[in-house]
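In this view, the complex is presented without one of its protein chains, the others remaining in place.
For chain A:
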Amino acid sequence: MAHSPRNSFLKPGIARKSRSKTYGLHALYKKNKAAIAAAKPEGPKTITKTVGGAKNGNTRVIPAVKAPRYYPAEDAPVPKANRKTVGTTTLRKSITPGTVLILLAGRFRGKRVVFLKQLSSGLLLVTGPYKVNGVPLRRVNQAYVVATSTKIELPAVAENIDDAFFQKKAEKKDAERVAAQKDVDDKILAVVKQTPLLKAYLNATFTLTKGQTVHNMKF
């Protein structure tokens, strides 16, 4: 008997589980991705063949690939080439390195974090710092973030951290991550401590209270 679908619909069109969740459930990360075969060098278009019979001139030049015996009566439709390219994500103006952001989704929702830089994938590199509120070096989409007007003077940190840093690897890279986190935390904390209450602010989670309406609030 067929089992019920693992990913049922909450409402028609809205799946219970997200794309990334089903990716995990299907264990797609375990599957080997098909490698793209390298293009084979093109061979010669014609070959010279020896033929028997004295009156046949001994050799004959013939095409390397035999022409098909069948031709379609009408031209087969060719799908249009896709000319769209993936563009670079433009960062919101209100987000600059050192901006304090409020995370809106995921397991760290409500946390206030420090924005470090935008990665080449367009995602934002943020950190709690980990020592203050438990948010590690992490990538977030800017759509799931509220930018506040609070900024810290960001020292030079996390220059060698890129998208590859977050890739799942067979061998664990815990030590590397711990070292990177400690380096970033120490440098940011030194700056954070200069402003009174800023550390406590980053430690506190964001919530709405009675009478607060987001569209009327300044961040």
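Heads up, the rule we're going with is that a contact is a pair of C-beta atoms (placed from the backbone, for glycine too) under 8 Å apart; a residue touches a chain by one contact, two chains touch by 3 or more; residues count from 1.
One rule holds for everything that comes next: contacts and distances are computed from a predicted model.
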item	value
Protein name as given in UniProt for the chain not displayed, "KOW domain-containing protein", "NEDD8-activating enzyme E1 catalytic subunit", "Mediator of RNA polymerase II transcription subunit 17" or "Mak10-domain-containing protein"	"KOW domain-containing protein"
Option from A:Ser4, A:Asn32, A:Thr90 or A:Ser149 whose C-beta touches the chain left out	A:Ser149
Sole contact to the chain not displayed, among A:Ala143, A:Ala175 or A:Leu197	A:Leu197
Interface residues of chain A (partner: the chain not displayed)	100, 102, 112, 148-150, 197-198, 200-201, 204, 206, 216-219
